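Every protein chain but one is kept in place in this view of the complex.
For reference, chains read A, B and C in written order, and residue numbers begin at 1 within each chain.
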Amino acid sequence: MTINVIIAGFKGRMGSTAVEMVKQDQELQVAALLDPFAEEKEADGIPVFTNKESMQGISADVWVDFTTPQVAYENTRFAIENGFAPVVGTTGFTQEQITELSALSAEKNIGGLIAPNFAIGAILLMEFAAKASKYFPDLEIIELHHDKKKDAPSGTAVKTAELINQVRQPKKQGAADESETLAGARGAEFAGFRIHSVRLPGLVAHQEVIFGAAGEGLTLRHDSYDRSSFMSGVNLGIKEVVKRNQLVYGLEHLL
Amino acid sequence: MTINVIIAGFKGRMGSTAVEMVKQDQELQVAALLDPFAEEKEADGIPVFTNKESMQGISADVWVDFTTPQVAYENTRFAIENGFAPVVGTTGFTQEQITELSALSAEKNIGGLIAPNFAIGAILLMEFAAKASKYFPDLEIIELHHDKKKDAPSGTAVKTAELINQVRQPKKQGAADESETLAGARGAEFAGFRIHSVRLPGLVAHQEVIFGAAGEGLTLRHDSYDRSSFMSGVNLGIKEVVKRNQLVYGLEHLL
Amino acid sequence: MTINVIIAGFKGRMGSTAVEMVKQDQELQVAALLDPFAEEKEADGIPVFTNKESMQGISADVWVDFTTPQVAYENTRFAIENGFAPVVGTTGFTQEQITELSALSAEKNIGGLIAPNFAIGAILLMEFAAKASKYFPDLEIIELHHDKKKDAPSGTAVKTAELINQVRQPKKQGAADESETLAGARGAEFAGFRIHSVRLPGLVAHQEVIFGAAGEGLTLRHDSYDRSSFMSGVNLGIKEVVKRNQLVYGLEHLL
Partner (left out) sequence: MTINVIIAGFKGRMGSTAVEMVKQDQELQVAALLDPFAEEKEADGIPVFTNKESMQGISADVWVDFTTPQVAYENTRFAIENGFAPVVGTTGFTQEQITELSALSAEKNIGGLIAPNFAIGAILLMEFAAKASKYFPDLEIIELHHDKKKDAPSGTAVKTAELINQVRQPKKQGAADESETLAGARGAEFAGFRIHSVRLPGLVAHQEVIFGAAGEGLTLRHDSYDRSSFMSGVNLGIKEVVKRNQLVYGLEHLL
């Protein structure tokens, strides 16, 4: 059974990549396209719209949204009310908006997803790292990025550390009397464990969580090379929301 | 609250390592020791027995068993009947024996564990690999062992592959028209994916599962350096069986 | 002192990348451009030519050549005769042509480079691997590429294996009585050691050489992400040929 997909913001970088992804999956079909900047009436036989109101009554299952924070909330609300399960990659939702949209979706018995991160690999890494930290409280995080990155540690490393900290039994690692002969060698401390940030040309975005215990080690690593990595998450989102009956925040709830 | 532990087979290599582990954990205490080859009546103040029948009525919570296939079934049955939750590392149980012991434990409302593998890291790796394969059907396994190992691939690699195969969507990987200019380069095929076995001096027992998708990669690696790695699993087993009310087969059921 | 560079084949993919690289290096300057398909007379103030004969007498130090096998030999000869040290990435030279061009360059007292591979990292990896194999005869090669690659093992892996084989003391690795329960698990055999080829989406071109000895391991890994990696080798070539007085074949001779 084919899933019919509307793509809002199809002129943007993420939106146009999503169009390609949908076209290449035989289980999916593009039903309509929306972008205020579109000048054409149709693209490859697919109807193109410049305002959402004209899209009422279209036969579609899912509303993929890569628009702007200014319109994403209204778009998502519109999608739910018209029976299109939303898959939203646009950022900027408040907690109140998410709660309200989730309630609305439950009332309408329609699934949905708002996701700040569509990289399945990164989300699995965080989930696995948190679970492993229950049994291996000794761990260090090494994140590696290109050398144009300004902040250290990365947001993903901090988020991973927070998730670990929710389940890990508190422990200050390392020798009690350890000392640094060169300041910073032991990295940044976070809740008793350490985070190291490597910055080198050629690298893109990588993260390793290393666990150690008597006689063994467990290492989890995610490598992100380019934007195409997000599309497997969008694809998964489309296929999952049609089976659900309430909007969730975070791709991890669909894994 | 201290957990009192009987250790059966305490003269053996695994049994004696277990005694040390229990002694070093402040939440645990050795209640009694059993080994037909013991000549002493007590060891460090702990009573020593040479046959299990003399141990009825001892005040203990858990029965750790590292004995022999010949006696392990009878020992486990004895433990359950006398209210000691068994944690059994001895191999050789038949499926019928496991089913029967599990039923008996449920009847007696007592927890228990029979585990062919106590390495928590190896078990987590398998669990994570199986879960990741749901989203990343493209994967390869590389296992690395010392160069005295005779069989390839390792039993752990095959077991990992089987667990992956239960959940992974079938797919034959690689280019449709790929060919080997040197036979064996692409490794062993298992259900459409590949397993590679590295053998080198200096290595102990290591396994990597590498997943690839558009623009990203996920790598899971376990390194096992020595026998001490099993003790964290025995420790976990002891602490978990006292909270349960039925015997399970496989440490993964307590994670 | 600025090095003046002619770029032949500047309309092609490699040639145009070379133009950008030269422009971004303050020690280098583009002196002139050559391409039979050029229609402009100049580009950014740099004179553009469509045939090499018109370039005699130009003031330049180095001739970078990313043209075609059909013209590269004549181009290189022309460059040497006109006092431009050639740095040639075009393939298809015969051994006789290389010998002749090298002799001609020596006669003219001019440096030069013809290189089948400009990736410094890949060349260093091969050199290091060969040296390490003198002391660690136990090794395995794992090469990892995208899953569209048709041949296995990769040409780079075979070349690395050949270089190792020239210096490594012959040895058949692994347990004498090892056996495969799944055919191919132990990889391809090459002179007593093994090569494994991994193919996954998301990967580009990667190679690992793992050495093992009693109590230790040494791992060398090269990751190639995109074409830009070749430019550091071209840059190095330009800066080295102006110091030399004979053409060499292979970037390794300038390291």
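Simple rule for what comes next: contacts are C-beta pairs under 8 Å (C-beta built on N, C-alpha and C of every residue); 3 or more make two chains touch, one makes a residue touch a chain.
Since the model is a prediction, treat every value here as computed from it, not as a measurement.
> Quick one: say which of C:V48, C:L163, C:A191 or C:L218 touches the chain that got left out.
Touching the chain that is not displayed is residue C:L218.
> Among A:G83, A:P116, A:G187 or A:G250, which residue is in touch with the absent chain?
Residue touching the chain left out of view: A:G187.
> Out of C:L124, C:A175, C:A191 or C:V242, which is the one that touches the chain we can't see?
C:L124
> Looking beyond the chains shown, say which of A:M14, A:I142, A:A205 or A:L236 touches the absent one.
In the complete complex, the chain left out is touched by residue A:I142.
> Across the whole complex, list the residues on chain B that are touched by the chain not included here.
Residues 202, 204, 223, 225, 229 of chain B touch the chain absent from view.
> Under the stated touch rule, tell me which residues of chain A contact the chain that is not displayed.
Contact residues on chain A toward the absent chain are 138-140, 142, 144, 147-153, 158, 173-175, 177-190, 194-203, 210-217.
> When the complex is taken as a whole, what residues of chain C touch the one chain not shown?
Output for chain C: 119-122, 124-125, 128, 131-132, 135-136, 211, 213-232, 236, 255.
Everything below uses one rule, namely that only the chains that are shown with their structure count from here on.
> Go ahead and note the Å separation of the Cα centroids belonging to chain A and chain B.
Taking the average C-alpha coordinate of chain A and of chain B, the gap between them is 35 Å.
> Rounded to the nearest whole Å, what is the centre-to-centre distance of chain A and chain C, using the mean of the C-alpha atoms as each centre?
39
> From the C-alpha centre of chain B to that of chain C, how far is it in Å?
Comparing mean C-alpha positions, chain C is 49 Å from chain B.
> Which positions in chain B touch two or more other chains at once?
211, 213-217
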